[in-house]
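Of the protein chains in this complex, one is absent; all others appear in place.
So, chain A:
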């Protein structure tokens, strides 16, 4: 289910990320490019974070960037961006982020199966560490695939 959304095209390992705003722009880019979201959705995420929305920090350096379905989601999608070194979410010291996952939920139920699987993966310490340590889409995909089978 996760690999239906997260694949070699939507998992990004950029050489350079200039702060949290650039991270959001970069992680949203594949969803924007294939029409899953509109520009409005990217702006909604940026605004939400800038207004103190650091609740998207799940812990362990992982952020789940998202906004409301009505803020520009065309269809459900997920993308991910690995950031080295970490960037500070909303420039706040308390929120260093190494992995941004961007969630675009077309309605409040379509994304639940994928999100449930992601939640399960991220609460498993070994899988979480392996995912954070991934250096390219192939290794990340291997972690996701193993998670789907367990």
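In the analysis below, contacts are C-beta pairs under 8 Å (C-beta built on N, C-alpha and C of every residue); 3 or more make two chains touch, one makes a residue touch a chain; residues count from 1.
Operating definition for what follows: contacts and distances are computed from a predicted model.
Engineer: Tell me the UniProt name of the left-out chain, picking from "NADH-quinone oxidoreductase subunit J", "PTS sugar transporter subunit IIB", "Heterodisulfide reductase subunit MvhD" or "histidine kinase".
Structural biologist: "PTS sugar transporter subunit IIB"
Engineer: Which residue, A:19, A:35 or A:119, contacts the hidden chain when the whole complex is considered?
Structural biologist: Here the residue in touch with the unshown chain is A:119.
Engineer: Which positions on chain A touch the chain that was left off?
Structural biologist: Given the touch definition above, chain A has residues 48, 52-60, 62, 64, 66-69, 103, 105, 108, 111-112, 115-116, 118-120, 122-123, 128 touching the missing chain.
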